[in-house]
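Here is the structure we will look at, set down as structure tokens.
Showing chain A:
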Amino acid sequence: MKKNILGIAELLTALLLTIGSFTIFKACGAHEGKYMACHWAQNAVTLIGTVITLLALLRILLKNKGIKAGLASGVFLLAVSVIFIPDSVISLCMMDTMRCHTIFKPTVIVTACVLAAVSGIDSAVGITKAGKDK
Partner candidate 1 sequence: MKLRDLPAADLCRKPIRTAVLTVIAVVLSAAAFGGQLIVISLQRGLDSLEQRLGADIIVLPEGAENKVDLKNILLQGTPGYFYMDKSITDRLAEIDGIEKLSAQYFLVSANAECCTVQVQIIGFDEDSDFTVKPWLKEAYDGRLNTNEIIVGAGLSTRVGHTLKLYGVECKAVGKLEKTGTGLDTAIYASDETVRGLIKASAKQGIAVLSKQSPEDVVSSVYIKAKDGADIDMLAAKINTEIDGTQAVRTRSVMTETADRLNVISKSITTLTVAVPVLAAVIMFAAFYLISNERKREFAVLRTIGFSRSGLSRLVLTEALITAGAGGIAGVILTAAAVLPFVGVIEQKTALPVLAPKVSETAAYGAAVVVIVLLTGSLSAALSAYKLSHIDTGKILREGC
Partner candidate 2 sequence: MLISAKSIGICYRKKDRRIKALDGVEISLCGGELTVITGRSGSGKTTLINVLAGLLAPNEGQVYYDDTSIYNAGDKQLSSFRNKNIGYIPQGQSALANLTVMQNILLPAALAKENKQEFAEYLLGAVGLEKLKNAYPEELSGGELRRLAAARALINSPSVIFADEPTNDLDDDNASMMLKLLKAQSKRGAAVIIVTHDSTALDFADRIFHMSDGRIITKENEHENTLCRPLVS
């Protein structure tokens, strides 16, 4: 448990990002059957969040320290990329007062930053340890 504390933190944050992106902090909903631009940003976050969740799960289950460090690095890079999805890579709606700007974007960025920080520490620790074991 103590050894995997960072891995568990990564998994929980990744789950929050993935599930939250289409539930508690989802982007703007459909109006008259039409989806707005932010919907595609939400889908992208959900998709990458799912990939991160699977990587974080493998990071906990696999035993090899080198692979663990590699997976943590993967989680870190993907988490950093998620930070730029809302509004920078995929445009959101036109007005700052809309849900995708007020809730979706800041929550995704904050959650992805937390995930990047945790996985960044995890990969740095993992790489150092794996290097020492050699």
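How were these candidates chosen? In short, all candidates are chains of the complex that A comes from, given by their letters.
Here, a contact is a pair of C-beta atoms (placed from the backbone, for glycine too) under 8 Å apart; a residue touches a chain by one contact, two chains touch by 3 or more; residues count from 1.
Please read all numbers here as calculations on a predicted model, not as lab measurements.
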item: Chain A in this complex - touching candidate among 1 or 2; value: 1
item: Touching residues (chain side chain A, partner candidate 1) in the complex; value: 28, 31-32, 34, 36-37, 87, 91-98, 101-103, 105-107, 109-110, 113
